[in-house]
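Let's turn to subunit A:
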Amino acid sequence: MSFNEVKDLISNKKIKAKTERRILLQYIETSKCNICHEILSIPMMVTPCGHTYCYECLLTWFKNNENRELNCPDCRVSIEVEPCFNFFLHLNLKFLIESIYKKRKKESKVSELLRGREQDYIRYHKDKNANNMFDNIFKNSAVAINDVDDDGIPRCSNCHWELDPDDMEEDENVCPHCHSRIRNIVINERGASTRDRPFGNRPENEDEYSEGEYDEIVDEIRPEDSDTGDDSNDEERREEEEEEEEEEEEYDSDLDSFIENDELAENSEELANDKVESAFYEVDDDEEHDSDFYEHNDEGFVSGDSLNEESENELEQEPIEVEIEEEEQEEDDDDDESQYNKSRKRNKIQVILSDDE
Partner candidate 1 sequence: MTTDHRRLTRNGSLVRTVGTGVVLAIGAGIACWYWWRGPNASQETNRLQQKEEEEHRKEREKEPSRCVIVTKTLSEMKDFDWQKFLKDDIVFIVVPGETFLDPSQGFEIDPKVGYKIIRCDTILGVWSCVKSLKKDSLIVIGDEVEGGIPDDISNFTKNIRDVKSKEELLTIFPIPF
Partner candidate 2 sequence: MESRILKEYKDSRSLQSQYILALDPISTDDLTHWECTIKGPLHSPFANHTFKLRIDIPQTYPLTTPICKFEPFAMPHPNVNFETGEICLDILDTNWSPVFNIQYIVEAIVWLLNEPNFKSPLNLDLANLLRFDDLKAYHDLISYHLNNSAK
């Protein structure tokens, strides 16, 4: 049925009065603001869900929970974009109310209602013209965006600071670096990569473990110095073990320098092969460097590649410095990443040893 046909039906009075009333009732029911339970005054539509509330109600709701995320009162979806004035609905409701109260405009109740709606309209236009919509909440806040280039970690859209959902205060959703309110809930998408979690995704009952307990358990179960690296096979390893036992002393004294050099050589190869990994070396180790980096790179997020170029250059020019960094990393046993690299490195050294024999 086309638009014109429906229009004809209505203008020719072919719809029953009962149906008309039902439509009207349904219309007024859906035009209710779920916050104040009145007919919407300055209807503002929330995206992406489309729920609509009065401008005033929405503003007080946003301001009420200061420093919390902004969500839709009905469906709790995060409101990342400023709600939009629903002009069409506003016109319809204006027409509806004016026609219902046409002959009762002088009653105090009716005039109060109409005056209230007019004041709301004036307030909205004032805010809009002053470029001060929603008390500038949307201008003075940020959203958390998951950085696809960097393992999906969430970052503040204002200052690009890395946000940790576990570090967020329970009743505050604020960036720890620039202190801007974060409009959406911070979610870590790192779970998608299973490499740094030997058992894949976290178990459902993880809540039962106290903070950090799960990680400890995983570390305990993880076989020490086993073939985490995938490029050594069993035979080789057995040979190496024998070698190690026989030449332990020699290994300690004579081969030390040799190994370190090889380690470096191997390491630079590794860096070239696995660029994302090398990004971790730099970013994790030196916080000052980290923040400097952000200051110089205001556009876009950090990508592993850009960092890697720097780190590679450093490796070539000043090998000694890198050596120290490596040692520091080895000391840091809690870090999953460094443990992983450590065991991998060891395996590679062992392979080289056996090749020499």
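A few remarks follow.
Keep in mind that, in the parts below, a contact is a pair of C-beta atoms (placed from the backbone, for glycine too) under 8 Å apart; a residue touches a chain by one contact, two chains touch by 3 or more; residues count from 1.
Regarding selection, all candidates are chains of the complex that A comes from, given by their letters.
Note that the coordinates shown come from a computational prediction; the quantities given were computed from them, not determined experimentally.
The candidate touching subunit A in this complex, chosen from 1 or 2, is 2. By the touch criterion given at the top, residues 34-38, 57, 60-61, 64, 68, 71, 73-74, 76, 170-171, 207-208 of subunit A touch candidate 2 in their complex.
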